[in-house]
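As you look at this complex, bear in mind that one protein chain is not there, while each of the others sits in place.
Note that the chains are named A and B in the order they appear, and that numbering of residues resets to 1 at the start of each chain.
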Amino acid sequence: MSHPDVALGGHHAPAMEPSPFAIPAIKLAMWLFIISDIMTFAACLVAYGFLRNATPNWPRPYHSSTIISVLVMTVILVTSSLIMLMAVRAARAGDRANAFRWTMVTLALGILFAILHVREWFGMIGQGVTLSTNPWGTGLFGGAYFSVTGMELLHVIAALIALLIIGLGYKSGRYGAAHVENCNLFWQFINIVWMFVVPLVYLMDIAS
Amino acid sequence: MHEVSAAPAAHHGPPTTFIRKHVFSTDHKVIGIQYYHLALVAVVVGMVLSWLMRIHLGWTNAAIPGLQALSANGAPGGVMTPEYYLQLMTMHATIMVFFVLTTAPFAAFGNYFLPIQTGAEDMPFPHFNMMSFWVTLTGFLVLVSAFFVSDGPPLAGWTSYAPLSAIGKAAGPGQGAGQVIWATALGIFCVGQLLGALNFISTVLDMRCKGMTLSRLPVSAWAWFITSCMGLTAFAVLMPACILLILDHVAGTSFFIPSGLVINDQLIPHSGGSTLLWQHLFWFFGHPEVYIAIVPGMGIVTHVLVTNMRRPMLSMKAILYSMWALAFLSYMVYGHHMFVSGMNPFSSLVFSFPTLMITIPSTIVVLIWIGSLYGSQLRINTASLFALGFISMFVSGGVSGFFLAQPSIDIMLHATYFVVGHFHMVMGVAAMFGIFSGTYFWFPKMYGRMMDETLGKIHFWLTFVGTYCIFMPFHYLGWAGNVRRYAAFTDDYLKPLIPLHQFISVAALFTGAVQLIFIYNFINSRFRGAPAPPNPWEGTSLEWIMPSPPPWNNFGGKDPVVYHDAEQYGVKTASGADYIMQNSPEQALPGGDGD
Partner (left out) sequence: MSTAGEQGGLGKYIVVYLCMLAVTGIEVAIAGSNPGGAHLLPIMLILAFAGALLGVLFFMGLAAEKRSLILFVAVFTLFVMATINYGWTDSFRVLMGVPYAK
């Protein structure tokens, strides 16, 4: 175990009681943040579900081109999640060079995902979807679509910045493996939110 | 200091510059005091607003000199318009609920004493902690700025029910910019409290000194921990709700605005949203929030009482489990605020049942306090008096909850002064008494000087009598059909109630003036009080093993070791003291009355 790892892992400095969950404080904090963030997303999704369920003329605009693009985005995101795990493995083994490399690959895939996401947005805007209007049905659609996916995009961007900072910092020795692990937790969480966004926002609304 | 630090940033060096020491400090004690001072400023603002409201309710046509300076349109010639009354009411409630009742008992005392009570040198993330305060302060400043925009602050109340809160200017003065500012301020506030909650929870779980097992934590530390767990998920819901509300204003969305809404003969160009959706999101946050305001007070009061009773509670475990039960149930009862909202009537049943259940843990806590007090030789000082006052207020205000919990009764009482009486006693005054109790108890530790006990007792008795005079009659007003959020009572059936309103107004002005005694005592003692010994109340928990005020690194760089829980009172010891401190290896001799 390298030195910073002890610092982050441990409240085992002899003068402290062990953590009941046996995880360092920063990891606990990340889990807690994720729990709270789940509720933020849950509130958005409840709002979306409420309005969608209560609105008979909810548009179902997606054709196979959108679905294929969403599938590609999913594959990219899930792959990036797998690759981030390689970074964690390397970091745990103290292999700074490889951990950095894998983090950067994750970052690149994440950027690709974000670009496709924005492209998707522009596609919608090009079809005349705004926050309050669209060509197909209730005006609520745009507001719900952009706020739920916007929330996701906001998280992706935050995570990309974190990946960059932590990746560089880990390479230079400023950060420890625990930071990389934390970054992984956040990145995986975004992946998980996407698993709800895809069926609830896109697949429910395939045009018939 | 250890060679290997125990947590990421907890072990920092002593701050050297003034700015690091007092302004952008990462020291949890400084942050706690900053939060406390914020709450003091906020409570003064909130109280002045309540005076203005009370004057208007008692003497509707009276001019309040100088009020026109605050808002020329809202109070032409010093007489407030009905709208301006509602605007002041909204600001009063928002400031009080968020920036006083949440910040003082939870963020202020919690920041100061939670790490100390767990035996830590600081919280695990001091920088987040610092941000938490500055973000909260920003939220406060943003909120107050609503007074200075063209139409003034919003008038939709602290609950900001849609659609009036969502459609903008058409709903009245303040509903444009003011309402957006309101929602922005609360969104910011949520971020600050989330940062705080992260720190609190990880402090309790990961930053306990040797021997401080979870079961040995003082009850106040548990209360802050439980509150943080509620805050973590409640504020996380209010924040997106506020964002959606802002979008309705600035981006033309219609999350909370239904179709075909005509207001002031004006068709609102929105469609399809739902007003119930706002209420669901708001109260999902709102009910846990009221427990966020009261549970820290319960912890403080239990801590103060057990110290002054000189014997353990009948069952500290039962108090702890009850607080957990309150937190748990608080997520399942929120619909009791919506019995008349047009919500599915089956839901009323679903929400009424847990609401009635939540009275059980509340009652258990009260019974244990009273049972433990019974026959104890309680040391009467200002802190313990306010703790008793807390119990009294909590019971008086809680009993009305039993009525409101039943939909059939609530349909009559909803939106009347009965509800206002309920929550002012059980949340407003009780939580304030918890804050006062904590202040008189911990002031010596925080500022290194004793407060004046005589002034303190005068403050207590006058406040106690005064608040009962204000808020007890509210219940009667409610039964008499006095609707809440009315700016004046000119309807025939309300006219006979005006003398009572005038009595209440006098009591409110009087009780408010009494608080000057507290402020004088606070400031005077801060500079001229007798120097405080380390352990003035002969307490057992770790805050009392350090000098008053504590050094920047709490325990002087030496982590304490703990051998007991914090309830070792009424014991027999070799030295003759009737208590054993948590960090003393001494064992009690047989025959104490704590056995």
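The criterion applied here is as follows: contacts are C-beta pairs under 8 Å (C-beta built on N, C-alpha and C of every residue); 3 or more make two chains touch, one makes a residue touch a chain.
This one's a predicted model, so the numbers in the text were calculated from it and none came from an experiment.
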{"item": "Sole residue of B:84, B:98, B:224 or B:284 that reaches the chain not shown, by the stated touch rule", "value": "B:284"}
{"item": "From A:26, A:39, A:87 or A:107, residue that would touch the chain that is not displayed", "value": "A:39"}
{"item": "Selected from B:332, B:378, B:509 or B:561 as touching the chain missing from the view", "value": "B:332"}
{"item": "Hidden partner chain, residues of chain A it touches", "value": "1, 5, 9, 20-24, 31, 35, 38-39, 42-43, 46, 49-51, 53-56, 60, 64, 67, 71, 74-75, 78-79, 81-82, 85-86, 89, 92, 177-178, 181, 184-185, 188-189, 191-192, 195-196, 198-200, 203-208"}
{"item": "Interface residues of chain B (partner: the chain not displayed)", "value": "229, 233, 237, 274, 276-277, 280-281, 284, 328, 331-332, 335, 342-347, 350"}
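The rule is short, and it goes like this: only the chains that are shown with their structure count from here on.
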{"item": "Inter-chain centre distance, chain A versus chain B - centres from mean C-alpha coordinates, in Å", "value": "34"}
{"item": "Residues of chain A touching chain B in the complex", "value": "3, 6-8, 10-11, 13-17, 19-21, 24-26, 28-29, 32-33, 35-40, 42-44, 46-47, 50-51, 54-55, 130-132, 138-140, 142-143, 147, 151"}
{"item": "Contact set on chain B toward chain A in their complex", "value": "2, 4-8, 124-125, 194, 197-199, 201-202, 205-214, 232-233, 235-237, 239-241, 243-244, 247, 251-255, 270-274, 277, 280-281, 284, 559, 561"}
